[in-house]
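What follows is a structure written as structure tokens; I'll ask about it next.
Missing here: one protein chain of the complex. Every other protein chain is in place.
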Amino acid sequence: MSYKRLLFENKDQIVTLKLNRADKLNAFDLLMFEDISKAIDSISRDRSIRAVVVGAEGSDFSTGLDIKSVMVNKQAGFKLLWKWWPTQSNLAQKMSVGWRRLSVPVIMAIHGRCWGAGMQTALGGDFRFASPDASLAIMESRWGLIPDMGGSLALREITAMDRALDWTMTSREIPAMEALEQGLISKIEPDPMAAAQAYAQTLAERSPDALAGIKKLYQYSWHHNDGRLLAKEWLLQWKMFLGKNRGIAVQKAQGKSDRQFVPRAL
Amino acid sequence: MSYKRLLFENKDQIVTLKLNRADKLNAFDLLMFEDISKAIDSISRDRSIRAVVVGAEGSDFSTGLDIKSVMVNKQAGFKLLWKWWPTQSNLAQKMSVGWRRLSVPVIMAIHGRCWGAGMQTALGGDFRFASPDASLAIMESRWGLIPDMGGSLALREITAMDRALDWTMTSREIPAMEALEQGLISKIEPDPMAAAQAYAQTLAERSPDALAGIKKLYQYSWHHNDGRLLAKEWLLQWKMFLGKNRGIAVQKAQGKSDRQFVPRAL
Partner (left out) sequence: MSYKRLLFENKDQIVTLKLNRADKLNAFDLLMFEDISKAIDSISRDRSIRAVVVGAEGSDFSTGLDIKSVMVNKQAGFKLLWKWWPTQSNLAQKMSVGWRRLSVPVIMAIHGRCWGAGMQTALGGDFRFASPDASLAIMESRWGLIPDMGGSLALREITAMDRALDWTMTSREIPAMEALEQGLISKIEPDPMAAAQAYAQTLAERSPDALAGIKKLYQYSWHHNDGRLLAKEWLLQWKMFLGKNRGIAVQKAQGKSDRQFVPRAL
């Protein structure tokens, strides 16, 4: 797989992905959208991958949509917004939703500006580590738009309604400290990329089936009623019992073996 | 429109509404309920209005239901609780739900006591600014009742279950600082009315269609599953594309024009 807008590295089953258009502050043109989509698909197919870290080259995570580039390319708008069916995600929404749907944990390593399309992408991660000087913004209302890249799926899970409305209606810059206090990011780290990679390695000590099961369980539980959640939890646990990785995890926990986990079963 | 229990002012498309029964600490009698209902309907019909600020005359926002007055008037209880259909809001619930359903942002400016019916009304706002000495209370359990004015629709969006249970089961007074830390209010401001009006003006710099779309999107997203949210977001964005205000917003953002927005399309 070759990428024009991304650096893709798979080291010890941990993927590090970097937005790679530093001369344009990693603004999203159609190539960026398409490369991220391809990367998500490629990670999804490889069951040996244990975790994903997403960061960026240059001074900023991303300043958002490259409007000129998308306007010049007449097909771009169509490609970004087209859906076969309303409830599926289009290419724009996949920037955020795609990470959620992966069975592995995804950690966003944010520095500098993280605005608009960059912010929506960051909201797709399971965790957001940001540098102390990071500046976040939900920028769409500045252009008379609503955020339409799926980031709202995450907002309701991490912050309060009035905070989300304030950020989105004003489109103001949110300093890292406020973002942390109000749940928009998970952690402030001097070197978010290094911290995210270290955290990915910590997570990789656990069974890949368990991590996948936990991610699926919680995404489900946040938005379904009690009965359906009790069923989901029970069915997912049976998958754990029937998989090979549970036994390996038990042996690890008891210090009896240091065998590697087998590729994830879900 | 004339009001007996409200002051209604529309200045530069920003409505300031004040509960106006200061001699009774703005306790809710039937006239207060009916006036607020009328005001909500009137705001709803006027598509040029950009934002609403709700405050109160006198020493307190409101000390809650005027029980004596409601008991004396035999029809009052009936008028407050009557519904044609269980899922619609009755007059009591409209005090909170009515503000949510408006397409414009609603900011509550709270000072002094904000109890019972006053608290439920305040919960209907998108934002709550309170003075440092404000005292909030979900008072209904003191009278052997549950809160039944629709404020629960907001609680789940802004705070944690155990906090909400504590406040509602004990009906204790909640100081402004605790309310802020636990999400019950958005901000503490020395002069909440002035701060709310300034914030309303900041919001009015954005497209009215975008503000309406964001409010609808987030209220929907907090309580629907991923697929339906992806559809909603996409459909709302098409309304933005098709409206006139998006173009005006872009020109404003680029400093090319200072044209006024046209009345909101949704």
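Observations
A and B are the chain letters, set down in written order, and residue numbers restart from 1 in every chain.
We adopt the following convention: contacts are C-beta pairs under 8 Å (C-beta built on N, C-alpha and C of every residue); 3 or more make two chains touch, one makes a residue touch a chain.
The structure displayed is predicted, hence computed values, not measured ones.
Touch with the chain that is not drawn comes from one residue among B:Q93, B:S131 or B:Q237, which is B:Q93. Of the residues in subunit B, those that touch the hidden partner chain are 81, 83, 86-90, 93, 97, 100, 140-148, 150, 152-153, 155-156, 160-166, 168-171, 219, 223-224. On the side of subunit A, the interface with the absent chain consists of residues 105, 126-128, 154, 157-159, 183, 186, 202-203, 206-207, 209-211, 213-215, 217-219, 221-222, 224-231, 233-237, 240, 243, 245-250, 253, using the contact rule stated above.
The working rule: only the chains that are shown with their structure count from here on.
For the pair subunit A and subunit B, the distance between C-alpha centroids works out to 34 Å.
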